[in-house]
Structure formats: C-alpha cells, structure tokens
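Complex shown without one protein chain; remaining protein chains in place.
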Amino acid sequence: MTMSLEIEGVEKAFGPRAVLRGVEARVRPGEIYAVVGPSGAGKTTLLRIVDFLLPPEAGRVRYDGRAPPSGPIDRLALRRRIGMVAQNPLLFRGSVFYNVSYGLCVRGVEGSELLVRTLKALEGVGIPGLVNARASGLSAGEAQRVAFARAIVTHPDLLLLDEFTANLDPANVNALEAAVREYNRATGGTVILVTHNMFQAKRLAHRVALLLEGRIVEEGPVQEFFENPKDPRTRAFVNGEFAF
Amino acid sequence: MPKDGQEPMGDPTALLFLALGVVVGGILPVIGLVIDLVVIGILASAGIVFLLVWVVRGMRTRGLLVCALAFSIGFVLPLAVWFVLTTRDILQITFLSLYVTGTSTLVSTAIAVPLGIALGLHEVGGQRLVRNILFTLYGLPPVLAGLLVFLLLSRGGPLGFLGLLFTPLGMVIAQVVVVTPIILGITTSVVSTVERRVKETAHVLGADRRQLAATVMHEAAAGVLTAVMVGFGRAISEVGAVFIVGGHIQGQTQVLTTTIITDVQQAAYAHAVGLGAILLVLGGIVYALLFRLQERTLP
Partner (left out) sequence: MARPVRAMHFAASRRYVAVLLAAVVVLVVVGAYLSGVGRGRGYLLMATTTSTRDTGLLPYLLPKFTGDTGIEVRYVAVGTGQALDAGRRGDVDFVMVHAPGLEDQFMADGQGRCRNLIMYNRFVIVGPAGDPAGITRSISGADGFLRIYQNASLFESRADNSGTHNKELGLWAAAGLDPASFGPWYEKTNQGMGNTLTIANEKAAYTLSDDGTWYARESTLPYLRLLFSRDEDVLRNQYSVIPVEPNLHPGVLFNEAVAFAQWLVSPRGQGLIGDFTVGGHMIFTPNGVQAC
C-alpha cells in the first residue's frame, strides 16, 4: 500500500543551532520524492523527524492527512508502515537471513511465509546466495543491499532512504537503484530519497525538493526542477555552484 | 632449534606422549614414590618433555605444548584413578559441588540477567543510586554474605522455620547472594554499552518494547555469557560462605572446596591436591562448553 505525507512548518534546533526553520513539503502517495541539498542542511534530521526518532520543536507531520496518533499501539502500527535505510546501516549479529527477516518476525510472520518473503527480498537486491552468510563479514555494498532488503521485506507504505548509496561503487549503486524503482513500481509505496547526488535524484525521482538553510526553497517535478528551476538558488545548486 | 615451516604436531604423536605419561605416572606409585610430589612431578615432567623434544626434534612451539600437556595428563591419570577408587565419598562430594555451583549459577542467571537487561536498557533516573548499590555489593566479601545468610537461616533467625541451615539448599542461597551481583553488574554494563544504534535500528524496524529488549539481549549475548562465566567461576571457587552456611556435614553438605579446608586442617595435603585437581577439571569442562557456546554468539 502507500502513504501520503504533509510536512507543515517543521522546526528543529540542536541547542543554539537551528537546523530546520519551517519546512513545508507535500509528498504524494506512490511517488519517489527526492530531497537534495548541501551537507548539513538537515536532510537526515528531517527524515528522523518523519520516522518519530526526533520530535520537532514546532510544526507537524501528517500521514495520510492525519496527525500522528498519541497512543503507543497506534503509534507502533504507524511506524510499522514506514521503513528506513540509513547510510551506514547497522546489521544485527547473526546471519543475513536473521537480519532481513527481522522486520517480519517482529510483525509476527513465521514459517514458510517468512522464508519465502525473505528470500524474495534478497533476490530483489541480487544476493540470494548470501542468505546464510554472517552479517559481520559482508562488504559495504553487500551490507547495504542487506539493509535495503531488510527495510522493504515488510512492504512499507513509506520508504525513507538516507544517502543510501553514498560510498558505494557503481555496480552496487545500480543494483540498489533498480531495486528502488522496482519496489515503487510493484507496490506503489511512497519513497523519500535523501541524496546529495543530483544524478541519482534525476534518475530515480518523480519530484525533487531542495532543502537549503533549513527550508524547502523549491519543490517540483524532476524535469522542471533541473531544467527550469524557479528559484535562483536552485539554479545555482543544480549548476554545482554551491560548495557542499 | 625449532624451524618454521616444519609440520605441526599430529594427533598420533600427542597420543604417544599421553601413553608415555600414563606409563611413567603408573610406575611411580609402584616403586613407592611419595604422592605428595605429584604437583612437582607434573610440572617437572612437562618441562622436561618440552625441552627434550625441542632440542631433539625441533618442533614448532604449538606442537610442543600439546605434547607436554598430553604427557602431564597421562602422568596424572593413574594417580587420579587410584585416588578416586580409594577415597570414600569422592563422588558424593563432587556431585554436591556440581549441584551447588550449577544451581546457584543458574538461579543467579535467572535473576540477574533479566534485571541487568532492564537496568541497562532504561535510563532510569535512579540509575546512579542503583549503580552505587551494585558496586557496594561487588565489594561484599562472600564470607560476610555467608554470615548474613547464616544468621537469616538459623533457627534463631527470621527464616529459621524453613530449616535450611546446614543444608544444600541453604548453601545454594548463600552462593546466589554472592554470585547475583556479579552477573548483574556485568550484564548491566554490557547491555548499556550496546550501541545506541542497535536500539534505534530495532525501533525503526518496528520492534515493540519487549522485542527491543530481546534484540538488545541478542546483540549482547556474548557479553552476557561472559557474565555467566565469571559468575560460575565465583560459584565454583566459593568456600567461606558455603562452609559457614553448610557446616560441612558428612554425606550432606561437604563440597570440594570445604573438604580442601578440612584436609589442610588435618594435614591431608595429597588428598587436598587431588580434590583441587578435580575442581580444576570440572571448571575446565564447564568453561570449555561455555566458550563453545559463546563462539556462536560472537558477531
């Protein structure tokens, strides 16, 4: 299934340093929405707020038009509809199978369904042969693929990707991007892709937003964003004139 | 001199040294050599073998150690067999030692590990207080714990109606008091230093509180096993508390450690050394098993 997201006036500060100063964004259900911007702009912070890992100072996020629930059970249910892949993901001690099947196990899936879905997710990222491998012995690319499989095996309605192919070689980048595209096509799940790699944004996203100095300065369809940006800062960013 | 690249010791050679040790160790009592020299004998023979083979064959060090060890074990075997066959109650004493140690370790684990996980996970406000109490308990001398349990379980004391003084269960209780803080402290430390990202990752993947605790425990499993091993080590070596609470009653509460004490009081040193050897072997077996288990829990 899928999810829509409305980010309204979100502010976040860490001590005296204000990172997000009123972020406004609308993510449509089923789309791949890229957030680009220089390092330290607050992209990761934004994702963490969306995934309930940080509370905003002000503003709020609405999921499918509704405010996040307050009760712990409903909160958990909502969180279970969201998946996230970080840049240097932490894999649990044990096998690749343990890691990838973790989300399903937590949701009470067991037996042959667990087995089939886990293997399918591994096939989706091109590493079915690693199913029994130790997670600690994987290369960076393999680990990232495992983390991705781990996130999507539960079919999240919303998938958050935080610079998830940074530091990977082109082969791994291709494989993972293909997996994202396939996931979005097959399930219709919404994807928010945080990246500082504009080419990746161009390849994958339906819509792109620029996060600059704590605000979304422009968001729009991918083609327009890159070829005909409205904001001069966007133009400067796309042309690589920002030092980042 | 040993040459690198030489073939490592194979099993047949180690077995040969084992047999050699058995022969030498079996002859000694027959020709009347005093058993009190057993300890010196083991060390000396192992050392002699080491040097001899090093000079003569030039073997790699690892093989030498294995041979020396095999010889020592073979040397001790006839004496150990003779000892066990001629000593009354040895099996009962050993069984009781195992029972008291094993039960107290398991009971302490059952209490301390869940508590340690809870303490390590939740950044409770009173955490400093808890930590202070814990470190005080670390410093609690086991013999003092034994005294306190004695006063509790004595018929003149509050729990006297249970009739547990001078009984095996009383000894278990005393050891549980000693061992639980140790396992608790190490578990808490290990769990609280599990990377915060583990909890976060589990959280993001949709784990509820119970599942999160289980996952943290899974990550900390190697450390928790270390805690259990340290606790077991404490339990098997405990003597003061179990002496006070158990009373070293024949056929009832005599364990290996307390028997060593009374052997020394009666100057039966050879007997005491033999019991000590049994203690070492028991501990060694348990540790070997636990290490095996721990290997599977390493990342």
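What to note about this one:
For reference, chains read A and B in written order, and residue numbers begin at 1 within each chain.
Note that in this section a contact is a pair of C-beta atoms (placed from the backbone, for glycine too) under 8 Å apart; a residue touches a chain by one contact, two chains touch by 3 or more.
Note that this is a predicted model, so its numbers are computed, not measured.
Considering B:21, B:142, B:168 or B:223, the position touching the chain not shown turns out to be B:168 (whole complex).
Between the chain not shown and the residues A:1, A:76 or A:105, the one that touches is A:105.
For the options B:48, B:133, B:249 or B:298, the residue in contact with the chain missing from this view is B:249. Only one residue from B:13, B:127 or B:154 touches the chain missing from this view: B:154. By the touch definition given at the top, subunit B reaches the unshown chain through residues 99, 102-103, 106-107, 109-110, 154-157, 160, 162-170, 172, 211, 214, 217-218, 247-252, 262, 264-267.
The criterion applied here is as follows: only the chains that are shown with their structure count from here on.
Per-chain CA centroids place subunit A at a distance of 50 Å from subunit B.
Put simply, subunit A touches subunit B in their complex at residues 51, 53, 76, 79-80, 82-84, 89-90, 92-94, 102-103, 106-107, 134-136, 150-151, 154.
Across the interface of their complex, subunit A is touched by residues 195, 197-198, 200-208, 211, 215, 218-219, 221, 297-299 of subunit B.
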